[in-house]
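Just one protein chain is left out here, and the rest sit where they should.
Every chain is named by a letter (A and B) in the order it is written, and numbering of its residues begins at 1.
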Amino acid sequence: MSKTRVVNQVRPSVDGKGIMQGRKGYTHDFVPDDALIVKVLRSPHAFAKITSIKTDEAKQLSGVHCVLTHLDFKRKAHTRAGQGYPEPSPHDTFVLDYYLRYVGDEVAVVAADDEDTALEALSLIKVDYEVLEPVLDFEQAKDNNIRVHPEEDIYEMFPIGFDPKRNLAAAYHMEVGDVEKTLKAADVVVESSFYTQAQAHVMMEPHTVHASFDVYGRLTLYSSTQTPFHVRRIISQTLAIPLSQIRVIKPRVGGGFGGKQAIHGELLVAAIALKTNKPASLRYTRQEVFESTYTRHPMRIDLKIGAKKDGTIQAIDCYGLSDTGAYGEHALTVFMVTGSKVLPLYNKVDSVRFHGDVVYTNRTSSGAYRGYGAIQGNFALESLIDMLADKLAMDPVKLREKNMMKEGETSPIFEIMGEGTEGTAMTMDSCKLDVCVEEGLKLSKWHDIYPRKQTNNKIKSVGMAIAMQGSGIPYIDMGAATIKLNDDGFYNLMVGATDIGQGSDTILTQIAAEALMTEVENVAVYSSDSDLTPFDAGAYASSTTYVSGNAVLKAAESLKAMMLKEAARVLHVKERDITFDGKTFKAADDEITLSSLSNQLYYNDEQKQLTATESYVGHKSPPPFMAGFVTIEIDPQTCEFEILNYTSVVDCGTTINKALAKGQIEGGIVQGLGMACFEDVHITKTGRLISNNMLNYKIPGVHDIQSLTTMFTDSFEPSGPYGAKSVGEIGIDTPPAALANAVYNALGVRLTSLPITPEKIFKAMKEKERNHA
Amino acid sequence: MKVNGLFKPKTLDEAYHKLTEHSKNVVMAGGAWLRLSNRTVEEAIDLSVLPLSYVKDRGDVVEIGSMTTLHEIETDDTIKSLYGGILSQAVSQIMGIGLRNVVTIGGNVVARHGFSDVITPLLTMRAKLHFYKRGTISLEAFLDIRGKTTDVLEKIIIPKRKAAGYFKKVTKTALDFAIINVSVTCDEEGFSVAVGSRPSVGQLAYEAMGLLNQAKDVDEKHIDLAAFKAADLLKFSDNHRGSQAYREELTAVYVKRGLLAVKTCFNQRGGHDD
Partner (left out) sequence: MINITFMVNHRKHSLEVKPGEYLIETLKRLNIHSVRRGCDTASCGVCTVLVDLKPVPSCATLTARLAGKNVTTVEGIHDEAGALADYFGLEGADQCGFCNPGIALSVHALKQQSSPITEADIKQALTGHLCRCSGYVSQVKAIMAYLKDDAHV
């Protein structure tokens, strides 16, 4: 591969300066002055049925324009998941419903002149509830007498194991070889159950959306969404408005992490705007973000590994139970990723089984979240690998090195498991996991510390884990890009790809600039707008760099070919006799600058607009890999610990932007550490969330992490744009297992439920002492 | 919180009368905590217009005006030198500078938060509160009073003593409320030990203190016993930040560490420790 000039370099985010300077950019900055303020009445009960709802008083309040309840909507089951169509999530949701399935579920919606009036109107709505007993414990949900979804008019789009009579949103089973048999024959078998919690996304910008009619009478939404095109489709399908009458604009988004993949208030503001013919604006309070959007799927994972005495791993058996909460968004697909993007790490097994259930409960819904099932599975697998090493009296790193995926290898799982469907066979054309481990050992000074070191009254220890993810959803999710040549020779790049803060506008611009042999400043990027930019599935499944990036590369190459053709015409030579350096087209004895050529094309001679649109859909999903190493210092008396360092060595192929790739990894690591260490969900006995604000749900702050060491291996993925794979999710996967392993290495206690708090470690220590006594 | 009116008193007397005039009138200090409540306030009495933001060295005591912000306290040199600087340390661990520029010591004390990181060290600094009407009472006495405070806190008075101090806030993450907070001091009158966020508000561990203060020479055995007593006799309970059992353990550990840290001062009573 020849040297790149713009790609694989550092470029500041194209919008970084404007954002820092406070320029208008985010959804709420564009609320029309005359927008009605929308507020939602939410269920105080975990499970209830509305027996009567009276809105007269609220409607009569001066300043109130509209009050909507379930009686105002035609019943149409849909899913808010924000996925491609047909969705692999059950259609089990109604815009407003007479059943309320969690504390925070939507009862009614009000639009008024201002917030105070809207809030007062909410208090005037009289609702009679038949309060039902909820299912709050996901381990009790399957086949419980209480049915979370008793209604008949809900369905799956294709078989996903949906069985609401049994409280199943989805179920899955796959097996390669005969696991029971291999386990029976194995020299050693280790097994354990692992629990992961409903981590909240806590993106800094709350979910925000507003809708209004433009001068053409079309409904225009601004939304802080990761999936503008899916939003448009779901509004059209659910509210029965022609798709052609809807435009969705995604401005700057203040973080998503999966939490803005699904739709949130879009249907409500659209309905209000349609009803009142006025602009309507809804901004979630932080409490609503916690209670009424989504969380990570909590899971229990029962895992067994069988191995030979020499450390050859022969069988992995994984049963998972996942809690989808009140609605089944991403129920199946997150669950499948728990297997498909975790188990292939140890690809040389004789047999492997992955199966389990995704159950409904009366809790806040679960949905997409960075890591998307892989972090849950990784915690279980990478903890159990250390437990196996312990049992075999083998070094856990050596055990991994012996069994893990290597370049040129494959796993049968790739072909069997896709996202909701069958998968795609692939070999690892790029896999530098071995280098990741080797370099990480050095950078983390592993051998100086492993397993532990006494320092004064504290113990320093290390723990590690390896991980993989994917790059887009092959054969399903498409990304497209349009590049337009302007006079003076600069370009517009229009992408449906959704910049939500991860920097996709910047890296896609870099790809275009590299291909067009120019600089980032010559490419003006715009995303995303369902009217103006070509389709893109959206910012999820680690797809933007790989899928949308390939689309941009193709579009740039196409446009370059068009420009060459025009230059050849003007210079009266063959295209192959021209060289182009980004600025000038040179033939043997004549030349023309891009600037003159484009000016001629606009104003003087054979005028035409050059525009190229290309799209890309993956034929595989090359996994990025990484090895993560945590160094902790723990006080053995109180079990409080500090994260001294986290070393990440990553194979994401080529880093399109070195600084932004580092940002993705480090942000993911710290978000993963939050889940590993203290982020936790607390509910009351009746299912009300206690951790529903930032006083009670804490995310990491600047003092929670001392240092991060982040490195990228030299790697090149032939199918990726300039050799790139994805980097958005992989960072989050390793911290939980690495921390659990470090705690074990320090104190000899094994924590199998997240978060790993000092108090839990303390209890485990006491338990150990008792068992010894 | 809904505020129907904002009253700007010219004197403490005006503030006091406004407060007692209507049950829905409240004193507003930083206003950060009030803001989180759902109540409707008839008139918020804006104390920020009165000259109540100061730290005054009066020779034998230091007076802190009730409207002094936590950030002002954190950066004040006089307070840094009081009881080993534990009050400065304690407030510097509450959220970020932005919030500390708003919230006040008076608001913290009068609110009597269970988690207060201010009350716990103040208890061990023998702090007194001076209210406009009621006059001066000890902080302990104030904590025993139930119900809404219908007086205006003017200042907090801390004796200037030769003393050593130790403060520890145990949290899951730096920006969280405490699982427990522990303050231990030693001055010429002896040891003080207080534990807060149990999860109820800070309290002096009298038995532990008595045991230490009756001893001639405090050795490791006394310290172990005092730490045990503090953990055993103070009341702890569960909340989602920590269990009763873990709180007791933490108390035993940190009271001991605190006593070890300040003990030299005790054993040099009458001597010259700084």
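Please note the rule applied: a contact is a pair of C-beta atoms (placed from the backbone, for glycine too) under 8 Å apart; a residue touches a chain by one contact, two chains touch by 3 or more.
None of the values given here were measured: they were computed from a predicted structure.
Annotation: of B:Ile137, B:Ala174, B:Leu225 or B:Leu260, B:Ala174 touches the absent chain (contact as defined above). Contact with the undisplayed chain is limited, among A:Gly463, A:Gly489, A:Gly503 or A:Pro534, to A:Gly503. Within the full complex, the residue among B:Ala44, B:Ala163 or B:Leu212 touching the omitted chain is B:Ala44. Interface residues of chain B with the unshown chain, by the touch rule above, are 1-6, 28, 30-32, 35-36, 41, 44, 46, 48, 71, 92, 95-99, 101-102, 174-175. By the touch rule set out above, chain A reaches the unshown chain at residues 10-13, 15-17, 19-26, 28-29, 201-206, 252-255, 257, 283, 285-287, 500-503, 657-663, 666-671, 693-695, 699-703, 705, 707-708.
In the analysis below, only the chains that are shown with their structure count from here on.
In this assembly, the C-alpha centroid of chain A lies 44 Å from the C-alpha centroid of chain B. Of all residues in chain A, only 637-638, 640, 677-678, 680, 682, 690-691, 695-696, 698, 700-704, 757-759, 762-763 touch chain B in the complex they form. Contact residues of chain B toward chain A in the complex are 36, 170, 172-177, 179, 240, 242-243, 246, 249-250, 253-254.
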